[in-house]
Each structure stands twice: as structure tokens, then as C-alpha cells.
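The structure that follows is given in the form of C-alpha cells.
Complex shown without one protein chain; remaining protein chains in place.
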Amino acid sequence: MTKHILLMDGPDGPGLIHHVTGVLFRHGLNIIRNDEYVSPDGQFFMRTEFEAGPQQAGIALDSHDPQQILDELRQTLPAGVSLRLNPKQKKNVVVFVTKEHHCLGELLIRYGFDELGADILAVVSNYATLQPLVSKFGIPFHHIAHEGKTREEHEAAVLRTLAIYQPDYLVLAKYMRVLTPDFVAHYNNRIVNIHHSFLPAFVGASPYRQAYERGVKIIGATAHFVNNNLDEGPIIAQDTQEVDHRHTATDMATMGRDVEKIVLSQALKLVFNDRVFIHQNRTIIL
Amino acid sequence: MTKHILLMDGPDGPGLIHHVTGVLFRHGLNIIRNDEYVSPDGQFFMRTEFEAGPQQAGIALDSHDPQQILDELRQTLPAGVSLRLNPKQKKNVVVFVTKEHHCLGELLIRYGFDELGADILAVVSNYATLQPLVSKFGIPFHHIAHEGKTREEHEAAVLRTLAIYQPDYLVLAKYMRVLTPDFVAHYNNRIVNIHHSFLPAFVGASPYRQAYERGVKIIGATAHFVNNNLDEGPIIAQDTQEVDHRHTATDMATMGRDVEKIVLSQALKLVFNDRVFIHQNRTIIL
Amino acid sequence: MTKHILLMDGPDGPGLIHHVTGVLFRHGLNIIRNDEYVSPDGQFFMRTEFEAGPQQAGIALDSHDPQQILDELRQTLPAGVSLRLNPKQKKNVVVFVTKEHHCLGELLIRYGFDELGADILAVVSNYATLQPLVSKFGIPFHHIAHEGKTREEHEAAVLRTLAIYQPDYLVLAKYMRVLTPDFVAHYNNRIVNIHHSFLPAFVGASPYRQAYERGVKIIGATAHFVNNNLDEGPIIAQDTQEVDHRHTATDMATMGRDVEKIVLSQALKLVFNDRVFIHQNRTIIL
Partner (left out) sequence: MTKHILLMDGPDGPGLIHHVTGVLFRHGLNIIRNDEYVSPDGQFFMRTEFEAGPQQAGIALDSHDPQQILDELRQTLPAGVSLRLNPKQKKNVVVFVTKEHHCLGELLIRYGFDELGADILAVVSNYATLQPLVSKFGIPFHHIAHEGKTREEHEAAVLRTLAIYQPDYLVLAKYMRVLTPDFVAHYNNRIVNIHHSFLPAFVGASPYRQAYERGVKIIGATAHFVNNNLDEGPIIAQDTQEVDHRHTATDMATMGRDVEKIVLSQALKLVFNDRVFIHQNRTIIL
């Protein structure tokens, strides 16, 4: 039995769950999992997994015509409710890196065994350092150096490369360049970054150096969507790791890498499985 | 607006969510939060929080007659579905202790500030050690010594005391006595115990001694319902704490106490808020 | 056998460990535990636990004359090395609170069973809210209202009260008043505060509100020494707790309380056991 996913968000109102489940019920579709959330400011979010019920085990949803189901849902729901049925299952992504390999290596291994939930179409970097690693996995590597270019020129070159691949998401896997609002606008809510600190502590550069100097006893990493304000986009996942006075900034960076790569992978899994909604600079994960 | 809670479990089937939400919708009731779960073996669990909708802000649920709502739900749902509407909000509990104070102290402080979600009617102990602490909070303390009594005689004496209070739940807050199946049967799924290990590691006595000897790098605590097999009832909450080779069994016990009392409190909060279902010796927490 | 503690810090140099252990060896004293640390900028820290060796089991250190041992250590060590032998074992503290009970309750229970490593001489508060709780434990409660007083007048009143008790440490157990540099100077490196966030994230007021708005997935608490810059003193202990989008700022505050009280207790245990050195606004914990 094929699993189907319905994503829905809009202003809260009476009977939303009832109306949606009614359409599915009348089509003999069986809800496997249903999660919803209403924000304090009255926005409704729902993610529903369903399949053809046991009595129609042989009937695929397709025979029910998804477009018809969507139409019925739209008729039964108030205007202003956004609906997505069966978003693209495997996303296409381009990964951005600079020189550090740990997050990229993690993504490549997962991709190599089809565990990423996405296809890595290409890797873009402002340095050639990681080309040998990428080559092992037979993925195109685009070295687009930033030296001798203005920020705008560099981003224009990157955008030309992205135009080839038309990716669904960009993954900044330790890409040490700040993106301009113009660039970000091309991939609104579709750029995921891993920041090497427990945001909002230690925004900006050298967070492990900052962490060492502040004498914290715990370090962390944060995966978040990128918006126009550096390090301030909606947070998807975070994790932490204990440190003590013996750890230098370099030690913290080494330890932090393990946290970074796992947090980035976990965040991507949520995003690629269509479990993440964004509202008021916060993520709702259903 | 009063919040209402509906708890439901039974065999999964088509349209369950739709039917329940339909009854609430027709009564103009607004779902604040709805969580459901279907187990792999086909059991459906749902917990629904709702209140009178904004358009009926002045109308309490009472005016809708809860009994009528329950009746409608029963008519619309298949036989075999268990329904509970608005379970008793503040539970009555009797706490059992032996000599250790940390869990009891935690519960008393929370109770003293009305943060426990329950009323502590009495404390029962096989030793008098903790009487002074309990007295500070003006709660009856029953010292029922086990010495010179058979297990059956001792439990009979305890049961006579419990008969005075008719508690909803028993909380074993480091009660170092094994209960007989007969005793447990009186409070089926209503006894919560804190076990000083990360179950199922180190069942039985002296878990920290066992942990030390095994050389583990993490210790933990487990809050669980008590059933007939010691330390094998459904687990409600667990947490862990890192240790190293320097920690003796005594150090581990000291560190473990902080974990134990927090885990027990968290488990009780879930139980007292009617968020815990039991199925096949596992808890479902909605 | 009595355990003795030697604390030492100063500029690093050749043979420091050798010289200290030599004095102890010649007195037949046995090192139970020795921890040292050299900071990247060349400061040496050492904490040594020792006792009379098995061959002198009957001989207390006192018979060796601690002053003589200290004198020998001073002769053998370079000038500029600070030495403390057997710091006062049980510290005297005054606890400061405002209206929240969770940290205070924790400290009182631990003190009541002599597990705090300190004597609570008194509790000071700018509100009377917690007087009933403190009274249960037979500890003086000083309600020093801040209303109608300037900050200086209020602190002067507090200092007059402290003059009665001459405490070794002040513990700010959710004391919601900012202290002036003048006040802090009276208890330099002897004031421990619990801050309800994972510092340096969310300094200042309403950290859980800030955490909610930023949409973090982890909250935390920080115990630190107080210096002149609010929330910027040396960090002693931190811990964290996962949250998700469902948690309101109020939920986070409730969950955070459990973290706060445990972190504060752990920090105090380290401080009262003389395991904490301060250097360059960072703590070294041996």
C-alpha cells in the first residue's frame, strides 16, 4: 500500500480536522498518522499520513484521483488554507562546502546508501579542497572561487551553476560565506545551514573561540533555515555536548564536528520528509 | 473557558477521528490539541483537549451535557472502544518510602506549592526515619514496620491504612519492599515506582553496585508502573547521567538520586495529567 | 584517617608537582587524589587530597603540624604560588530568593539532611512569599522589601543583615534583583547565581520568553559566579533540556525549573568542596 502525505496550514477554525478526515473517510482512505498543531496566534498546521484502507487494499489512491481529493478538500475547507498532497518524495539538493569535510562526508555516505532522502546533484565550493572526496562518489564538484570576485559576481556565478540543477534545497554543510539577501531570496525557506554553536549563543565567526573564552561547560550546534539575517533563521534542530576547562577552542571545534554533522543530518531528514512547517521564524515539526 | 479532556482507546477502524471530531464539531466545541497513535498490532489511542469554541465563548461544556456527548460518541463509535471524558483532575495519592528522602522531599515541595497535580493524602513507611520531614508539611505519616510480620501481615496492615484514604495512585518513592501480586492486584496500573537504574539493566537490588562493577559510563533511573514481575512493568520515563571510573558505587548512588527524583516527578506529571495509556506492557504517552 | 586538601595556584614552572609531592612524601603522607591543570597562558592549578599513609595510620596530620607542612611547601615553591591547606570544611551561606521556590526548596531539603556541604544561616528575600517554606526548616527569614527604597538603600539594609551572619558564600537562588558592583565587591568570587538560560544565550530578563520567540529546540540553565557585569561571571555548571514547538514560554519556564535547581545544586557542591578555581573569567574544576 502506498503511503500518502497531506500537508495543510492556515487560520484555525471550527471543524478543520473533521472536514479533512471526512473527505478521506468517504474515499475509504485510512489515516496512519495524524499530527496537528495550533499556534498561540491561531494558525493551524496538520500533517496527515494515509493509505487505502484494508477493505480497498488493492485500490491505489491514484484510482481515487488525487486531484479530485484535493478539490473536495478545497471545497470543504475555508479559503486561506494551504494544502499540499504528496509533495515530491525525493528532493534534489546541491551541497555547499568550503574546506571542512565532516558534514559533507556524512551526507555523501548517507546518499551513497540512499539514506539521505534526497539526491545530491552537485557540490559547490569556494575552494578545491574537497574535490577528491566528492569525486569518490561520482558527483559533480563545482569549484567557484570567490577570490578576485565581488560578492555579487561570485553569487552570480553560483546561481548560474544552480540553474543547471534546479535543486529543491541548498544545504550549507560548513559553507563559510555569508549569502546576500538577493541570493537567499532565490531559495526562500529552501536553504538549510549548520551553525557551529548553540544559537543564539555565539553568532558570527569563530564560535568555538568565543565559547572557549566565555568558559561555557556545554557546546552545541544548530541547523536552521537561512533568511536575510545571518544566523537568525528558523531553527530546525539543535544538540549539545559537554566540555570542561581542559578543552581548548581547537578541542571544542573537533568535538563540535560530531555534533554538527549529526544535527545537520537530523534536520535534513525532517525537512526532506516534509515534516517541517515555518511560522513566525519558528519551525513546527509534525 | 474550561478545558475538557477525552481519552479513547480501542481497536483501530475507519473513520474514528472523523466520528469523534464530528460530535465535537456539532456541539460547537473547539479542539485545542489532538494526539492519536495506532500501535503496530492495530490498537487506536487518542487524547483530545477541547473547549467551547470562540463563537460560544459564554457557554460552558456543562450546558452541552457531557453525558449526552459521551452517549453520542458511544453511538457513533464501534463497540469495544473505551471512552473517558474529563477524568478526575487532581488525583489523590499515598506515597510510600523507606529511609531515603530525596524523592519524597521533591514530591512534598511540589505538593506544598500545588505543582504536583495530585494531593498527597498520606505517607506510608516501614521505617520512622522520614517522619520529621513529612511532619513539616502537615501530612499524616504511617509508620508500618515490617519487622516481626510476615509479608502478608505487613501488606494487610498497609491495605487497612490505604482503605482510610482510597487513593487513586500509590507512588513508591524509594520504597525498598517487594510487593506481592495480591497487593499489586488491588491497584492495577495505579502504582508508580522509581527504579534506581536504567532498566532493564541492573534489575533487583543494589543497582549502583552492579553498575560500578560492570564499569558502565552512564547510569540512569526508570519510573514505571508496577506489575507482578518486579522491575518489569511498563516504563513511563527514563533519564541518564554520565559517570566515569572515578565514581564509586556510593558516588553513583549520590548522583543517581538527582536523576531519580526528576524522572519520578516527570513520570507522575504525565500520569496525573492523563497522558499515559498502557498497552502490551508499553506506555503510549499522548 | 582524616582527609586533607591542599589547593595551589600560581605561575607554572619546572618541578612544581615534584616539590609538593616531596614534602608530603617526607611526612609519610599518602596522596589519595591529585589533579592539576596548566592553562594555555601558563597558570598552574593543583588540588591534592592526602591522608596519613598506612604505615602511620595512627598518626593524624595534626601531629605533623599543618603549619610546618605549609612552611615547608612555601620554602620549596617559587614566590607567587598561592597555597591553601584544609579550607573550612562546611561553608556558611545565606540564600537569596524572590518568589520562586524550586531552587530554595531543593537547597532546604538537602540542608535538612546535611547533604548540602554548607550550613544555611539565613534566607533573605525582597518578598515575604517564601517565609512559610523557610519556617518549616527553622531557618531565619529576612524579608527586606525593596519597594520605597533606592537600590543603594536596599543593598545597605541587606549588607547590615549579612553582617550578622558573616557568610562565606551568598547563593542567589532565583533572586530577581540586579546587584551593584559595590555590593558584589563585598563578596568577590563568593556569590553564586543560577541563571535561567543556557548562557550566553538570552542574557537579561525573561529568558524563556526570549527562547520561545527565537524558537530554540533546547533550553538550559547556568550556575555562575557573579561579577560586575550581569550574567557574565565565570560559569560553574550548565545543563540543557530538549523542547519543541508545542512548548510555550510558560511550559519552558516550568521545565526549566527542574534544570535550574539541579544545576545550582551541582555547582554548589563543586564550590563547597573547594574544587573550583577561577582564572580569566573561566572556572577550572579539579
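By written order: A, B and C. Residues from 1 in each chain.
FYI, contacts are C-beta pairs under 8 Å (C-beta built on N, C-alpha and C of every residue); 3 or more make two chains touch, one makes a residue touch a chain.
Keep in mind the model is a prediction, meaning the values are calculated, not measured.
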{"item": "Visible chains in contact with the missing one", "value": "A, B, C"}
{"item": "Residue among A:105, A:220 or A:233 that touches the chain left out of view", "value": "A:105"}
{"item": "Sites on chain C contacted by the missing partner chain, in the whole complex", "value": "14-15, 17-18, 21-22, 24-25, 28, 30-36, 38, 53, 55, 242"}
{"item": "Residues belonging to chain B that touch the chain removed from view", "value": "37, 40, 198-202, 213-218, 220, 234-240, 244-246, 248, 281-285"}
{"item": "Residues in chain A touching the chain absent from view", "value": "101-102, 105-106, 109, 112-113, 133, 136-137, 258, 262, 265-266"}
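Convention: only the chains that are shown with their structure count from here on.
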{"item": "Chain contact topology (line, ring, star, complete or other)", "value": "complete"}
{"item": "Pair of chains ranked first by number of touching C-beta pairs", "value": "A-C"}
{"item": "Averaged-CA centre spacing for the pair chain B and chain A, given as whole angstrom", "value": "37"}
{"item": "Rounded Å distance, chain A centre to chain C centre (Cα mean)", "value": "42"}
{"item": "In chain C, residues with contacts to at least two other chains", "value": "none"}
